[in-house]
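The complex appears here minus one protein chain, its other protein chains still in place.
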Amino acid sequence: MSKIVSMEHALENLKDGMTVMIGGFLGCGNPHKIIDAIIEKGIKDLTIIANDTAFPDIGLGKLIVNKQVKKVITSHIGTNPETGKQMNAGETEVVLVPQGTLAEQVRAGGAGLGGFLTPTGVGTIVEEGKKKIEIDGKEYLLELPVRADIALIAGSKVDKKGNIYYNQSTRNFNPLMAMAADTVIVEAEELVKVGEIDPNDVMTPNIFVDYIVRGEE
Amino acid sequence: MSKIVSMEHALENLKDGMTVMIGGFLGCGNPHKIIDAIIEKGIKDLTIIANDTAFPDIGLGKLIVNKQVKKVITSHIGTNPETGKQMNAGETEVVLVPQGTLAEQVRAGGAGLGGFLTPTGVGTIVEEGKKKIEIDGKEYLLELPVRADIALIAGSKVDKKGNIYYNQSTRNFNPLMAMAADTVIVEAEELVKVGEIDPNDVMTPNIFVDYIVRGEE
Amino acid sequence: MDKNKIKEIIAKRVAKELKDGDVVNLGIGLPTMVANYIPDDIDVIFQSENGFVGLGTAPNEGEENKDLTNAGGQYVTIKPGAAFFDSATSFSIIRGGHVDATILGALQVDEKGNLANWMIPGKMVPGMGGAMDLVVGAKKVIVAMTHTAKGNPKILKECNLPLTAAGQVNLIVTEMAVIKVTDEGLVLMELGPEATIDDVKAATDADLIISDNLRKMDVD
Partner (left out) sequence: MDKNKIKEIIAKRVAKELKDGDVVNLGIGLPTMVANYIPDDIDVIFQSENGFVGLGTAPNEGEENKDLTNAGGQYVTIKPGAAFFDSATSFSIIRGGHVDATILGALQVDEKGNLANWMIPGKMVPGMGGAMDLVVGAKKVIVAMTHTAKGNPKILKECNLPLTAAGQVNLIVTEMAVIKVTDEGLVLMELGPEATIDDVKAATDADLIISDNLRKMDVD
């Protein structure tokens, strides 16, 4: 069965109220076409897990502006004033997480780990409500894994089996999120034949990808 | 200052009694030339951290046969009968660790984590002496990070700054270990100019590599 | 039955458990043979825990590639669409539940789905390798083994060798039987080509529940 489907078909998997991971860093590596399709379809009450909320008019920031998000788990909202505005108005819940912790939480979610100990956040408000564990005289926070119903990924090159190659700084959270969700949809900037990506250079193995949608202009 | 040095120069960093990580999986991806040079130099009482002890006449297995190892932390010794013999005779201490736990311990050592929670080993003798933590009703073992004085790495292509590319199944523990030791020596099967490895395809960034030795035939 | 026939029956029957698109890890030895019996019309992706998916067949003589070995250290090939990764990623795949089935041998299995396959104290201590992670992480754990060892039962009321994992085995396939591990105990689902219920009971130390749908193993 081919993984290559229409945007419509792929988005049948995304329902109101779901938890969604979106790859990218300030718009770079966001699956732009999928985001536009979510806006068009008007899917709402989403919980978004992403590095940041991008910009009001770029990438996943548009979902915030369009009020389709009820909660964001992220490391940074400074570039999208609309996120802060909705947070202050009590319209959108924002959970701020140190970037390295967020990356590691997503990784742990995909890697079957029950959690990990990080020194990041010790002595700050990030430690509130978390278990502290001392190892060799140093304090760490026990951080828990994060998973999502769906991960929306942007691949620079994707082969027809679903192997993904990310160009330059588009990689960021994409390969981590591709491992940490029940369903994974990748937007292929360039769809290539199997074999065109050298097996050594595959950054997300095909086994993680459920659906491929075309992202070419 | 060039990182490319003679084998003699590189091995000045390796002293009797040190803890040494060696990349490779049953010989594949072992730094063979460095191992031969350690044998020639007769460095002894080493603690080796490696996936396995390879074969008696291949890869790091030769260090065991030559009695240069006082302790091995590894997941498998079955392919090298000499390791088991020395263990039973009380000559060499062997600590057996599940392979996924060992990989993750090395990664944690390089990643500044204080530990991680894994379901692997729960209900087995692996859990002896370890802290058990329950998350969402499931039991996990708290496993601690592992680091070494020196990591000995085998790179298929290495550029002059120390960027490494591993071919096919030679990758295994190599990139993890390159991040988890105070000093990192890579044996370059092929030494290439800077730029010959595409920045997207670098598997160990140059910042981890201290010394490059030539491994060409 | 001769040894090769026994292995063939087990491998053929285990192959029928695999579905199109499944990601499967095969242990060393008998489990490796399962790959030979996958029907052409389904695509099973084999994972090699030393660092890739898309494991193919053994190479032709003279075409071995020193950089391409499996978790047993043997030369192998890859199929189109394969992907390589490091050991931490490999075990993220395994522990993270991304492997649909792991097929491995056993020294002992018991009524609770406990598995012992990595050491005999004082005798044989090869180490667990990746087995503990595989058995905990794979969605389905299939034990593929001869029903007895030198005439002694390997399917026990309770394992007495050090465990590989507790309560993780889902299915046991031998030349005599297909046995499902359930909360109620071990259920005999299928009989081998030459086995009767009494044969299986005699060769099994554990209690067996006989399935209402008991049938002959399909090993064509």
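Think of it as A, B and C in the order they're written, each chain with its own count starting at 1.
By definition in this document, contacts are C-beta pairs under 8 Å (C-beta built on N, C-alpha and C of every residue); 3 or more make two chains touch, one makes a residue touch a chain.
In this text the structure is predicted, and so the values were computed from the model without any measurement.
Enquirer: Identify the visible chains that the left-out chain touches across the whole complex.
Expert: Counting the whole assembly, the omitted chain is in touch with A, B.
Enquirer: Using the document's definition of touch, tell me which of B:Asn66, B:Thr183 or B:Asn200 contacts the absent chain.
Expert: Answering carefully, the residue with contact to the hidden chain is B:Asn200.
Enquirer: From the listed residues A:Glu82, A:Glu104, A:Asp159 or A:Glu187, report the one that touches the chain absent from this view.
Expert: Selected residue, touching the omitted chain: A:Glu104.
Enquirer: Considering the whole complex rather than only what is displayed, give the residues of chain B touching the chain that is not shown.
Expert: 1, 107, 110-113, 159, 161, 163, 179, 194-195, 199-200, 202, 205-208
Enquirer: Using the touch rule from the top, list residues of chain A that touch the missing partner.
Expert: 25-29, 51-52, 55, 74-79, 84, 87, 94, 96, 98-101, 103-104, 106-107, 118-126, 156, 167-176, 203
One rule holds for everything that comes next: only the chains that are shown with their structure count from here on.
Enquirer: Determine the set of chains touching chain A that also touch chain C.
Expert: B
Enquirer: Which chains share more C-beta contacts than any other pair?
Expert: The chain pair sharing the largest number of C-beta contacts is B-C.
Enquirer: In angstrom, rounded to a whole number, how far apart do the mean CA points of chain A and chain C lie?
Expert: It comes to 35 Å between the two C-alpha centres.
Enquirer: Between chain A and chain B, what is the separation of their C-alpha centroids in Å?
Expert: The computed centroid separation for chain A versus chain B comes out at 32 Å.
Enquirer: With chain centres taken as the means of their Cα atoms, state the distance from chain B to chain C in Å.
Expert: Using C-alpha averages as centres, the distance is 29 Å.
Enquirer: What positions in chain A touch 2 or more of the other chains?
Expert: 111-113, 199-200
Enquirer: What residues in chain C touch two or more of the other chains?
Expert: 52, 78, 84-85, 91, 94-95, 137
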